[in-house]
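The complex appears here minus one protein chain, its other protein chains still in place.
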Amino acid sequence: MKRRVVLGIAVAAALAVLPFRVPSNWQNLLISTFYYAYLGQAWNILGGYAGQLSLGHAAFFAIGAYTSAVLAIHLGISPWLGMVAGALLAALLSLGIGYLGFRFGLRGFYFILLTLAVAEICRLVALHLPILGGYTGLFINFTPDPWQFQFQGKIPYYFIALGFLGVASGIAWLIQRSKLGTYLVAIREDEDASEALGVDTFRYKMVAYAVSAALTAPGGTFYAYFQFYLQPNTVLNINHSVDIMIRPIVGGSGTILGPVLGSLLLELLGEFSRTYFAAGVAGLNVVIYGILLIVVVLFLPRGVYPTLTHLMRRPAAGRRP
Amino acid sequence: MSLLRVAGLSKSFGGLRAVQRVSFDLAEGEILGLIGPNGAGKTTLFHLISGFLQPDEGSVRYAGESLAGLRPHQICQRGMVRTFQIARPFLHLTVLENVVVGALRRVAHRREAVRIAEEVLGLTGLQEKAGSLGQRLTLPDRKRLELARALATRPRLLLLDELMAGLTPTETERLIDLIRAIHGRGVTILLIEHVMRAVMALSQRVLVLNYGQLIAQGRPEQVVRDPKVIEAYLGQDSAGAEADASG
Partner (left out) sequence: MLYVQAVINGLLVGGVYSLMALGLSLIFGVMRVINFAHGDMMVWGMYLSYWLFVRLGVDPYVSILVTGAVVFLLGAVVQQGLVNRILEAPHEMQILLMLGVALTLENLALVIWGPDPRRVNTAYALRTYWLGPIVLDLPRVATFVLALALALALYLFLKRTDLGRMIRAASDNRVGALLVGTDILKVFALAFGIGAACVGAAGSLMSPFLPFSPSTGIFFTVTSFNIVIIGGMGSLLGAFVGGLLVGVSESLGAVILVPSLKELFSFVLLILILLFRPQGLLGGSR
């Protein structure tokens, strides 16, 4: 136990100092890692713990991004507050989808299709709404004002992303140890058996969905004020939803470290392919994701992290007489 | 007053009448056996009673309250728990975790749930296996776990669906003892069984279902000699049924 605390402090210290010591592209990589790990934690609550795969989380992300941007541009409201509004709207949408899906008994494949369809509808609607910028997209003016969620240089973004990740991981950890978490995992394992044991599966799935959606939206706000440009075909397309879910799936859905590990792996993989293959070849990244998904499903179905811990446990088991 | 009152229960699937106007009472503290040839509608009856299916006609009253329209988890909240014909442990959770899920029905915090779960594991003889994953359990242990999980919810009425299926005679005896012990703690039990040894040993009364209809009710010794019952089984595996019944 003591060792863990020391390790924790060491890691925290390293993380605090790191951004000041590394070159710019490493800062980007770290920010990306934290940011995707954050999104992964959010997705994981529904996808990993509750076992309901969602291919439409880009919709919640977009709600977070667009809500805060529009509120800031048209009403001058700070994105920090807009973020909260975005989270609430995202939760509302998730409850709507969840109500339809869970009430009508959509599970597995059918639920995935539902989430996909909703996200695509959002994309098409966004392309036709002038207030969201339509096809040209939405530009956000850069005025380095912390109150407007805009900062000079990368370092503040680094710490915000890290902070987000910390909060999301904390929430995931709390859920995991609670009655909610236990019930979600039971639902994932066997929904009918859980019902028979008194678990209100409808209610708990809704809760998981709402928390997952509300937690995803601030990621969108972060993105909006990091990239300063929103376009529905980037922010709301299926590839983006895949981006969000592939990290926890590769890293280990249903665990706290899974999304972090998955995110780190994919960032390193992306960096590697960017350096050694033609830089900026659109789509190559996703080809790699596709192949990775296949490899994970075939050989590491529980994800990298659980497989690693399982392997590390084995030698100990061998020592027993 | 009867704990469970089933009246005129019917359910059809397309043209198939799975359950036809079944009525019976179950008194608190009783052990009632439900037997019948394969396909007689026993499990369907369980689904109807436990809320997994809604009946076409008829009613189910539990502790005086109608269960119409209630979802399974609500029925479980009221103290009626069922097991499944094919044991369904939570495969990727440990035995302890499996039982904790059941225990959480009556407490809000994991810590207490774990305590209850450990107690139940002791009662059902699964303490040694507490850390094993569900998927690693042998069949008899899975059955035991099924029982333990249900027990952890502190049921008033337990619906057991073919718990003895696939077990050796020794394992069957052990489970019979366990069920007796559970009954001894005040739990009312309704069990579906094919294994006649268990039916005879445990049931105070027996119901016989055939083609969805109740064809006989009474003490086990009586029912087993009832010509209608023998004929019902004759259509299936007569030699086996008779041999089991007389031994």
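The letters A and B name the chains in turn, as written, and every chain counts its residues from 1.
Keep in mind that, in the parts below, contacts are C-beta pairs under 8 Å (C-beta built on N, C-alpha and C of every residue); 3 or more make two chains touch, one makes a residue touch a chain.
Bear in mind the structure is a predicted one, so any value in this text is a computation, not a measurement.
The chain that is not displayed touches the following shown chains in the complete assembly: A. Only one of A:117, A:131, A:155 or A:174 touches the absent chain when the whole complex is considered: A:117.
Shown as candidates are A:8, A:108 or A:170; the residue that touches the absent chain is A:108. Residue in contact with the omitted chain (choice from A:45, A:58, A:93 or A:292): A:292.
Seen across the whole complex, the unshown chain contacts chain A at 51, 53, 55, 100, 104, 106, 108-110, 112-114, 116-118, 120-121, 124-125, 128, 237-239, 242, 249, 281-287, 289-294, 296-298, 301.
Here is the rule we go by: only the chains that are shown with their structure count from here on.
Centre to centre, using the average C-alpha position, chain A and chain B are separated by 43 Å. Across the complex, chain A is touched by residues 50, 52, 71-74, 76-77, 81-84, 88, 90-93, 97, 100-102, 104-105, 108-110, 113, 134, 149-150, 153 of chain B. Taken together, the chain A residues at the contact with chain B in this complex read 177-179, 182-183, 185-186, 189-190, 192-202.
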